[in-house]
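Incomplete set of chains, arranged as in the complex.
Note that the chains take the letters A and B in the order they are written out, and that residue 1 is the start of every chain.
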Amino acid sequence: MKDKAVSPPEEVVLDDARLQRIGLDEAIYCQGKSPAQTDSILAASIRNRTPRLLTRLDGKSFEALDADHRSRLDYDPVSCTAILAFDRKPDPGSDLGSDAAASKERAQVTVASAGTSDIPAAKEAVRTLAYYKEAVQEIHDIGVAGLWRLLDRLDDIRSTPVVIAAAGMEASLPSVLGGQVPGLVIALPTSNGYGISAGGRVALEAALSSCAPGLAVVNIDNGYGAACLALRALRIARAPSHCLY
Amino acid sequence: MKDKAVSPPEEVVLDDARLQRIGLDEAIYCQGKSPAQTDSILAASIRNRTPRLLTRLDGKSFEALDADHRSRLDYDPVSCTAILAFDRKPDPGSDLGSDAAASKERAQVTVASAGTSDIPAAKEAVRTLAYYKEAVQEIHDIGVAGLWRLLDRLDDIRSTPVVIAAAGMEASLPSVLGGQVPGLVIALPTSNGYGISAGGRVALEAALSSCAPGLAVVNIDNGYGAACLALRALRIARAPSHCLY
């Protein structure tokens, strides 16, 4: 029986045709996966030189991975994401996220956050966009309690066609932005809050109830989904097969 | 048995010592009361020349009251309130609410609303303040989707020490005001909304979760309570028995 407890886990079957089908490959959602399951996916990916985005990989789970695998990953502890890339060697001094943020003049997406506690979810979006080589402008700590901080940055925010607004508690930020910005505004509610707003349900429902027309809403803390939504929207203008007039 | 069905209802026992105790008398909450119950309260009040504020008295219920009673009431169909006053005859051309609002230079309370559908709850607050002869400044349609409308009126709003902000849906208005106004900001969530925000729970919970420090929150559509809260706060400065330094 003892042997069995350490026997290899179920082999995970990935949807690798997804990239061809919808232009987004399957991210590896690590929460609930054992280190052995994650390592087995990484081993196969390294063998096939398939790039991978890993999400919800907390520091402890990262440390439990195979040392060789870890050395090949660009890991970010704030967003709990890791990127396995093959076109260039990950560089400890400059992660993909900040590298992308640096090239701000090319950014098509703004990732904004209301407060410090919303940054992990915001960074999951930043890192997903970086994985797909999409440049990002990051603007943090512009929650509506200090409205002028937000208004001061409005021109910057309006300069990108897509805005992701991460906010917890009562999540007024996406509502206010939705009324000021003509582009696509994606509300990313976060689990940041306490008492009645603990866990993010109030933030989510407030975003869905917004009086600003045409907000896109994603699940609580779903920075990955917000980024994929941005990528789908940006593709509209770039894909040659769609004839916009 | 038939007689019984129309027999006089239970005599309502009012808490008439409340005025002496806390400076607020008992309002007559009419929803769920039969016309006979309301008329019986009015008859006694007229007999004793006791002023009364009636709330949640919709048009149909008002029409079902005794004609003589109706002629003595200052009724407002928007807020569903009626006032029985003895110091002056109600005048059809100028109700207590607008009378009070006219004397704007004396106003200590601003009642603001985010949109048209929030006006009934806001007006319940206005009328309650009028009943207690408290002047009110009304500012409507300043929801955050059109942020500049709100910012244009910010100096007016800051000019009163108390602000009641009525808003449904995601109720961002009290949050934004709470970060801009030094006085007492009372969030009055309304039942205005649909889908996930129908009934006002999202507005209420968003107000409670606000990132602005020190918001006072009341129950959904509770304009009466918001006004009483304002009255309690204004009393602090006026009551001689409290030695503020």
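Here, contacts are C-beta pairs under 8 Å (C-beta built on N, C-alpha and C of every residue); 3 or more make two chains touch, one makes a residue touch a chain.
All figures in this text were calculated on a predicted structure; none of them were measured in a lab.
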All chains share one sequence here; work out the copy total for the full complex from the 2 shown. 8
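Simple rule for what comes next: only the chains that are shown with their structure count from here on.
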Angular offset of chain A relative to chain B [C-alpha, multiple of 5 degrees]: 180
Cα-centroid distance, chain A relative to chain B, in whole angstrom: 45
Interface with chain A, chain B side, in the complex: residues 114-115, 143-147, 169-172, 175-176, 178-180, 193, 195-197, 202-203, 205-213
